[in-house]
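For this depiction, one protein chain was excluded, whereas all remaining protein chains were kept in their positions.
Our next item is subunit A:
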Amino acid sequence: MSTTTKEIEFILIDQVRLAAHKWIPTEIKGVVFYFHGLQSHGGWLWEVGNLFASNNLAFICIDRRGCGMSEGERQIIPPVNQLLLDYTLAISHCLNKLPKSVPINLFGHCLGGSILAALLNYKGFTIKFDSVVFCSAWLGKLYSTLNEKELEKIRFDKSDELWDAGLHAEDFTSDSRYSVFIDDDTLATRKLVSRSRKHLLDLEEYYLGSNWNCKKPVVFISGTDDTVVDLSSALSVFQDLTAGKGTIVHLPTSKHYLFFTEVKNSLVNWVSYLTVSKGNIHCV
């Protein structure tokens, strides 16, 4: 009988302990590194982690600096270089304790997708991976929705006031069990200190206009509609980044957080197969 272990490891980076949530199956056929969004953290993944592990995939989520169980200033988006360094070092640290030869998938959800897109352009990120998933990720959101004046305002904002991200549980899921969880989650990030929003702009600048020329399979997965993300805008950026070679998958839901919808199992199984097969997957 296979057994999944669930560990939380604190990884010290620049004097801050980052929490890595790890679901590790007995037999590891692949690894999925999950980049959480603005609001969520590793505590949202209790079902998904177990599902990936039951497919023999190690599933790891690093709570971003200041989020979830990680230390660091709350309600802050860290500077981009800090953010990318955190993920690079934390992922590298986790990989040291895993088998060397198994395929690696990088999975970014929502803002986590934006962070992942930037990471793929970060020179310090030299970790070999085999597939990439952007899930319900509004790539290039600020640059596609704000005019130059609004962008400038963010760029020069020095205020400590809290900016409300306007996230509503009902946009994430239609299942009351999950929406109650989201509303009650004391570790969730719903507001940002205004001065740190400029780092979101820096993040987008890190990847917008680039072309990865990535030889690995890159997939954009979302619902058929999304109550939080403008999919046509996000997909346009995705197409640019992948030079039209990325795969697009829509699953039958209109909610934003697919893991809290009825497509959860399909998504996990699809990504598991993508990971293990390294993208040798036939989509109809």
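Structural remarks
Methods note: a contact is a pair of C-beta atoms (placed from the backbone, for glycine too) under 8 Å apart; a residue touches a chain by one contact, two chains touch by 3 or more; residues count from 1.
Heads up, the rule we're going with is that contacts and distances are computed from a predicted model.
Within the choices "Heme exporter protein B", "Sarcosine oxidase subunit gamma", "GH3 auxin-responsive promoter family protein" or "Phosphate ABC transporter ATP-binding protein, PhoT family", the name that UniProt assigns to the complex's undisplayed chain is "GH3 auxin-responsive promoter family protein". Only one residue in the set A:Ser54, A:Ser194 or A:Thr247 touches the chain that does not appear here, and it is A:Ser54. Seen from subunit A, the chain kept out of the figure touches residues 1, 3-9, 21-23, 42-44, 46, 49-50, 53-54, 69, 177-178, 180-181, 184-187.
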